[in-house]
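Here the complex is missing one protein chain, while the rest keep their positions.
For subunit A:
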Amino acid sequence: MPLLEATGIEKRFGGVVALHAAGFACAAGEIHALLGENGAGKSTMVKVLCGVHQPDAGVVALRDRAVAFRHPSEAAAVGIVPVFQELSLIPDLSVAQNLLIGVEPRTRLGLVDGRRMVRQAETLLADLGFGGIDPRAVVRDLPLAERQIVEIAKAVGREPNVLILDEATSALTQRQVGQVFSVVRRLRDEGVAIVFISHRMEEVRALCDKATVFRDGTDVGTVEVRAASNAEIVQMMIGRALREVYPPRPPLPQPPEPLLEVRELSLGGSLRGISLTLHAGEILGLSGLEGQGQGDLLLSLFGVYTGVAGQVRLRGERISLGSPRAAMAAGLALVPEDRKTQGLILPLPVGENITLATLDKVSHQGIVSSAAEARATGVMRDQLAIRTAGMEVPVRFLSGGNQQKVAIAKWLLTRAKVYLLYDPTRGIDVGAKQEIYALMRSLAEQGCGVLFFSTDLTEIVGLCDRALVMYEGGIARELTGASLTEANLVQAAVGVADSVPDPVLTVPVA
């Protein structure tokens, strides 16, 4: 009898179906992996299990009894405790306060007993093998790995029946992972049901008994991890038909002209020695599971971070990574991850959003010329087929796809040479996606370079001339031509190196 069982779970966000008829079961004393591509539904499932999301339909059962949680604390009350990648620690409180929030030891007067709290926290950490962390340290001052450990300790300290680890070990060193695993195994032996999500296939192999594979919001099969090969699991994870919506790929101009050259780019713990070359006329895909440094790479190139090491050349000239202004001046454009907060100014009209990055081109002596603005925005509207009732309409009233076109139009006007695109088609409809694909290809044909991060593998396979797969802040694999397949992308993304990786800095595509 499973301890925890989810059946027929449905969950929609707006028009997007995140989970459809999804389910799995985990027995007491079992470590159960959830596997799948980005957006396959693993994280949504986990959030349904622990009360962050409420399912639209379907049943979650604990010990064969249906449960419904309105709030994470209700799930915690019956022993379902999650550890998320996005941390749930409170930065300004101490480690001990975080570990024991809500269950603080108290004195007879009802006050929090600080000394006993520190002792309890100390015991808990030492018990997990992390006695090196001072319980009185403030979480804000902790390195990322130690924060993750505190997060895990917080969950374990609640003595859960069901422990959910969602990418909970992503920032840990191998030794720390080993220690966490021995704790997890001990909990399993004590009869806890453990749900484990990781992007590292080797971790799943080392730790898990069973694995359920998710694809497109539904579970497509459960396997005994020991009995299944990597190839089988990868095959279950992919298997979507490649839709014929991508523009044809013309051959690159010969000889290939290097446009953007990145050498040994590093940023704290999140980027490790990235080297790549983007050629004129090329769409270069950035792939891999989410959070492997793709976003940080784009933001670093656009000058958003300080403390970036390495060199970047544009057409052979070294460029500064000092600020977005400097990046713009050098000829870079970034369409950022979150169009609602970073890409657009929602209350401003469509027209003003389009000209925001090129105000000097449509103004004379500081006064914006409405005629010049109308001309520029008119061209963009026609070129991108932006559907809006008018240029004076606030951009927030546009559909997602048209908003994204506005965010891109802003950068087209700067006549940038290199376009950095951060998942530009996420959450927009198929028609608008196709238009954006065609636009990217036409930019490439005009001799620009496009560095394109997408969480959708089919896009990478269908659209890009070449793709780099990132893994834990580095480039794990380069795929071109016939080797640019979904299976190879997934394999590299989960850290499985079945074939010898190509050298990272390769000759341009033939």
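Simple rule for what comes next: contacts are C-beta pairs under 8 Å (C-beta built on N, C-alpha and C of every residue); 3 or more make two chains touch, one makes a residue touch a chain; residues count from 1.
Here, contacts and distances are computed from a predicted model.
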{"item": "Chain not displayed: protein name in its UniProt record (\"NADH-quinone oxidoreductase subunit I\", \"Ribose ABC transport system, permease protein RbsC\", \"Ferredoxin\" or \"Multicomponent Na+:H+ antiporter subunit C\")", "value": "\"Ribose ABC transport system, permease protein RbsC\""}
{"item": "Touch with the omitted chain, as defined above, among A:Glu10, A:Asp56, A:Glu104 or A:Glu257", "value": "A:Glu104"}
{"item": "Residue touching the undisplayed chain, where the options are A:Gln54, A:Ser182 or A:Thr306", "value": "A:Thr306"}
{"item": "Residue of A:Gln54, A:Ser323 or A:Ser442 in touch with the missing chain, whole complex considered", "value": "A:Ser323"}
{"item": "In subunit A, positions touching the absent partner", "value": "52, 71-73, 76, 84, 87-94, 97-98, 101-102, 104, 106, 110-112, 114, 122, 126, 131-134, 136-138, 141-143, 146, 267-268, 299, 303-307, 323-324, 342"}
